[in-house]
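Let me begin by presenting the structure, written as structure tokens, before commenting on it.
Up next, subunit A:
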Amino acid sequence: GQPAATQAPATSAPANEPFVFGMLYVGPYNDNGWSQAQYEGGLYVEKQLGAKMLYLDKVNPADRPGTTPDQLAEELVAKGAKLIIFSSDDMKDGANAFAKAHPDINVIMTSGDQVWADGKNYTATPNMTNIMGRMEYGKMIAGCASALSSKTGQIGYLGPLINDETRRLAASAYLGAKYCWEKAGKNAADLKFKVDWVGFWFHIPGTTTDPVQISDNFYTTGYDVVISGIDNPVNLGEAQKQTAEGTPSFGLAYDYVAACEAAPDVCLGTPYFNWGPEYTKAIASAQDGSWKSQFIWLGPDWSNINNLDTSLVGFENGPALSADAATAVKSFIAELAGGLNLWTGPLNLQDGSAYLKDGEVATDQQVWYLPQLLEGMEGLSASK
Partner candidate 1 sequence: MQIELKRIHKHFGKVHANKDINLLIPSGAIQGILGENGAGKSTLMKILSGFIQADSGSEIILDGKRITIDSPADAIRFGIGMLHQDPLDFPPMRLVDNFLLGLPGGLLLNHKKAMQDFAALAREFGFALDPESYVDTLTVGERQQLEIMRLLFLGARVLILDEPTTGISAAQKEKLFATLKKLSAQSITVIFVSHKLEDVENLCGRAAVLRGGELVGELQAPYETLKFVELMFGKVVTLGEKQSLAQEALTLSLNNVALEDARIKIKHVNLDVRAGEVIGLAGMEGSGQDLFMRACAGLARTVGGRIQFKGQNLTGKSYHTFKRHGVNFLPAARLEEALVPGLNLMEHFILAEHPSGIFIDQPAGEKLAAERIQSFNIRGGPLSNIESLSGGNQQRAELALLQTPLDLILLEHPTRGLDIESVIYIWGKLKERCQQGASIIFISSDLDEILQYSDRILVFFAGQVSNPIEASQTSVEQLGQLIGGKGWADA
Partner candidate 2 sequence: MTQETLLIGLAGVLASAAPIVFAVLGETISERAGVINLSMNGTILLSAMGGFAVAYNTNSLWLGFLAGALIGALVALIVAFASVTLQQSQVAVGFVLALTCRDLSYFLGNPYMGLTGPRLTATPIPFLSDLPIVGVLFFRQDAITYLSFISIALVWLWIYRTRPGLVLQGMGEKPAAVYIRGGNVNALRYVYTIVGGALIGLAGPAFSLAIRAGWMGTISGLDGVGWIALAITIFGGWNPARAAFGAYLFAFLQWLGLVLQSTFTEIPSQVLQVAPFPLMILTLLFVNIGNTEWVERMLALLPEPTRKFFAKLLRAMRASPPAALGAPFERD
């Protein structure tokens, strides 16, 4: 089934009228998380290129029953969009179908690996580009910040559902935490790092575990820091509640630079995506015809990871991060910038099997397709 090839010409629009691009967000554009970061990215592009953004949020079968991402993308094209950003891994199939059906329209598939020549799912798609940030670094920093702030040495990780991406991010957080914990001269054995999974990106009563309950359970059982791996940081609210009720607790948000504002007083920081710059480059190339399909998986701009004009991944310190912790985090970032790679052996998988032997550095594939959690982490590695 080949959806309609729209008549919209690929050639860039006359200078006088703005270039129109469309974005699809998986969640609410104001979810204080992943989708909002995407939305901000879009605004950035508008500002930089004087382009015009059309968007549709809540692009998921629960919110838009009976629709498919490619169908919705076509709605945006019908409204004049000449480039579409599918901004979530969950739109993968829709993106593929759309790219195939509309060779004349360029597609940015965020967090996908379809056009990664060395990836497992490679299919040459000239009008598609994958963009993803190496959030592993962000998560390492988050882990570090947690380890430095935890009194009990118990760190909880609020995981959405179990897959390659969520596993490698949780693992990164663990590596960061472990590194800074030991660096602070504490005993590795005293560090507990536990992942509890919701089973979905959000709570479905009667079907998934409740992220609120997960956070509460962490905080009430001695975990005084919880790192959010889901799109809206419910853990912050719970940390706030716990603190108000006398158990000092902290949390880290995710995805969106300003996410801490939901609960500043307990927020240690936010590892975030800053999509603006990369989207700007890609869209500019589409405009001037220099577009080519590429797989972009970038780390932070180490000169200043919080430079919103250059860095795809960053870490925003939260108000709750103590001064000394802040300095320690700063030096950790410096080390990372200096080439420190925590994805270096010896590392075992959760079941004890060898993952990286001593000194071995993980390849991109090994990281991207991490098969299990790492040894030393509690929690499920694969969903039953």
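Candidate entries met the following condition: all candidates are chains of the complex that A comes from, given by their letters.
Basically, contacts are C-beta pairs under 8 Å (C-beta built on N, C-alpha and C of every residue); 3 or more make two chains touch, one makes a residue touch a chain; residues count from 1.
Predicted, not measured: the structure shown is a model, and the values here were computed from it.
Going through 1 or 2, you find that the chain touching subunit A in this complex is 2. Across the interface of their complex, candidate 2 is touched by residues 27-28, 30-32, 36, 58, 62-63, 194, 196-197, 199, 201-214, 216-217, 220-222, 231-232, 234, 237, 240-241, 244-245, 262-263, 378-380, 383-384 of subunit A.
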